[in-house]
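The complex appears here minus one protein chain, its other protein chains still in place.
The chains carry the letters A and B, assigned in the order they are written, with residues numbered from 1 in each.
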Amino acid sequence: MAFQAPVATDRCNTGISTGKLAIWILLASEIVIFGGLVAVYLLLRLHEGAAWGAEAAHTNVVAGAINTFILLTSSFFIVLAHQAAEQDDRKKAVKFMYLTLLCALGFLVVKAYEYTYEISHGYTWFRSNFWGFYYTATFIHASHVIAGGIAIFIAAQGVKVGYHMNRVEVCGIYWHFVDLVWIFLFPLLYIAK
Amino acid sequence: MTTIAATHDGGDHASHHEETFVSKYIFPTDHKRIAMQYLMTGLVMFAVGGFMAYVFRMQLAYPGASVPLFGEVDAATYNALITNHATIMIFWVAMPMLIAAFGNYLIPLMIGADDMVFPRLNRLSYQIFFISTIILMVAWLVPGGAFGGSWTSYPPLSSRGEFNGTPIGAPMWVLAVALEIVAFLLGGINFMATTMNSRAPGMKMMDIPIVVWFINIAVLLFMFSVGPLVAGAVLLLLDQTVGTSFYVPTGGGDPVIFQHLFWFFGHPEVYVILIPELGIVAEIITTFARKKIFGYRIIIWTMIVTGILSLVVWAHHQFIAGIDPRMAVIFSITTIMISIPLALIYMLLIATLYGGSIEFKVPMLWAMGMMTEFLVGGLTGIYLGSSAIDIYMHDNTFVMAHFHYTLMPVVFFGGWAGITFWFPKFFGRMLNETLGKIHFWGSTISFNFIFIPLFFLGMSGQQRKIFDYSAFPDINTAAHQDLRVFATTAFLVFIAFQFVFVFNFFKSMMSGPVAGNNPWNSNTLDWQCPSPPPHGNFAELPTVYRGPYEYSVPGRESDFWPQNEPA
Partner (left out) sequence: MGIDLFPPIASSYAGDIDGLFWLVTYLMGFSLFVTWIAMFYLMFRFKKKEGVKAKYILATGNLKWVILPLLLFVAFDGFVDLNTASVWASIKQKFPAAQDNVRVVARQWDWTFIHSGPDGKLDTADDIESDGELHLKKDTVVYFDLQSQDVIHSFSIPVFRLKQDVIPGRAITSWAKPIMTGSWDLQCTEMCGVNHALMAAKVIVHEEADYNQWVSEQ
């Protein structure tokens, strides 16, 4: 038995689609959460001083840079997917959504490589507060990448048959946020040493 | 068309399938059912939290004696009881009742919609909330027992099992609270998106009833203030389980950071609880005084300002916590100043009474009782907002009396104002007025006798969170103990009166007089549909022609004018 959406879902007093409103509200709460995390990072770093920098020297800048490039590319792909969806070109939209997912996968592979290398060389989660941060922030970020990836995959199945094309834009907005968080994390974890 | 799992609340529709008990009550998507789930869970948890208070107050009145229905209370148990009492009352009673239950029930009805915009997300919110409840309670059964480090859970005490003695209970407590927060963040998305986009044709922003405005302001405030705490709680959980040292000085961490994260949320949280309740009280005052709210727009703008201001007062909980003394001066000023917009709202609500035609039905008694008692709480806050006075009062019983004089009027008086007002809508029957009055007066009088002694105990130097005062002879005289016994006795009387309500609630639900659509002759759309509303709420979705407070309009015979009545 299919779920019947209420009439309320079809209304649009503000002129902005409900899905878009909802994702922006979600992102607002996520921004405050990640903002809080970054604030704690900065406060702890100031508190610890030089010791922090010594620990931070051991992250892999090249891997981080590659991941930054991958995520930026993935954001580009989802924009192209949205463009295609607007033109009702389902095949193209799905293609670009799958390319976004490929990038996400690439990101996770690089991250897995980094984690393996770092853990095997003794840079564990509880070694120091820098590493505590590094794993916490990147793990939470990665889980958002995975969640976003799953959402894009599910939306793509609908887009294939022309169902709920507006979901591409909503996924895109979320995906840009995930990208943006990484743009903040990259300098804090890889460059500021 | 993609098919998602079949859980459709059939209600009035001609269903193709059987509605099982499970799909109707365990996994509903109808906002009214979900609201009732939140309300019932909130009421059950109110009894649980209240029972905890009974146990620890008995320990305080008769130290060392075995408490009837519980047993002996040792120090660890006492600490776990006070910790969980506070946590439950705030997160599992106040928020579910005032925000989730009333928000879920009223928002679609009052804006003339048939449900929330994301019914399945709504269901998921409750399910996450339910799981959080289970985790919180199961912590009592694990080795080491439930967390007893106070609801504020300051590290390093809360970070390490060797400090707090509850190595499993502590992370479970943090996880439960974190999940509760997630449930409410998801719920908030539904509330705001629905209110913004799904209003009935003709309902402009300034035609939205004040309680819907206030619930949305509260939810927005919640969202902005809780983010840093979610981050902080994740770090605390890691300290507790993985062995990181974000808040542990021996590992390079700083415990005061957690305090800032906690209180940055903790203070706005009390406004998150207060604001919806003031909305409920406003709806009741206007209905029972038969008068337009005095300054509806001013009240809304002032409340938004109050919400924003509440984000810059948090460190009044940390005046002597080791923060820079200059920072304390700034927070002392902001804290005392926040009383001003609230005072304005208060005065506007009181002014609404002028020229009214007031009927003191039970909901109005609760509303005016709240307004009367909350003043004591609010004004005693000025003592505590003064950083210098707070040197003496921090962690003192005076603080407890202050916040019970704010939280109880808000949650208990306000909650019961809402329950007695909307009971006819929920269940289609009227509560018994006489029993309601007995419940009100018995609760109100005994409530005061519980907490007035606590002001005086505090002034004499008694500190909080102590399971037995025998190590502190200055505050353990016979006279002190008499006051503790008096407060506990008053609390037992208070508990006794709650059974009057329980009886009234169930009896009226089953055999009270039939309510009809609009027993209070109210203007808002929730009263312009059957009681209880069917699935879909309105046989025909309404159109709105005016604001919600056109009471006693000159020249009209009827003293009310529903929003959807054509001109």
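Here, a residue touches a chain if its C-beta (ideal position, glycine included) is under 8 Å from a C-beta of that chain, and two chains touch if they have at least 3 such contacts.
This structure is a prediction, so every number in the text was calculated from the model and none was measured.
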item: Displayed chains contacted by the hidden chain, counting the whole assembly; value: B
item: Selected from B:368, B:487, B:529 or B:544 as touching the chain missing from the view; value: B:368
item: Listed residues B:301, B:441 or B:472, member touching the removed chain; value: B:472
item: Residue in contact with the excluded chain [from B:28, B:50, B:232 or B:255]; value: B:255
item: Touch with the omitted chain, as defined above, among B:182, B:353, B:435 or B:509; value: B:353
item: Positions on chain B where the hidden chain makes contact; value: 75-76, 79, 148-150, 152, 154-157, 163-165, 249-250, 254-256, 289-292, 294-296, 298, 320-322, 325-326, 328-329, 332-333, 336-337, 339-340, 343-344, 346-348, 350-351, 353-360, 368, 371-372, 375-376, 379-380, 382-383, 386-389, 391-392, 394-396, 456-457, 459-461, 463-469, 471-475, 477-480, 482-483, 551-554, 559
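We adopt the following convention: only the chains that are shown with their structure count from here on.
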item: Centre distance in Å when chain A and chain B are each reduced to the mean of their C-alpha atoms; value: 34
item: Chain A-facing residues of chain B, complex; value: 1-8, 16-17, 29, 108, 113-120, 185, 188-189, 192-194, 196-199, 203, 223-232, 234-235, 238, 242-246, 251-254, 257, 261, 536, 541
item: Contacting residues of chain A [partner chain B, same complex]; value: 1-9, 11-14, 16, 18, 21-22, 25-26, 28-37, 39-40, 43-44, 47-48, 51, 125-126, 128-129, 132, 136, 140, 157-158, 163
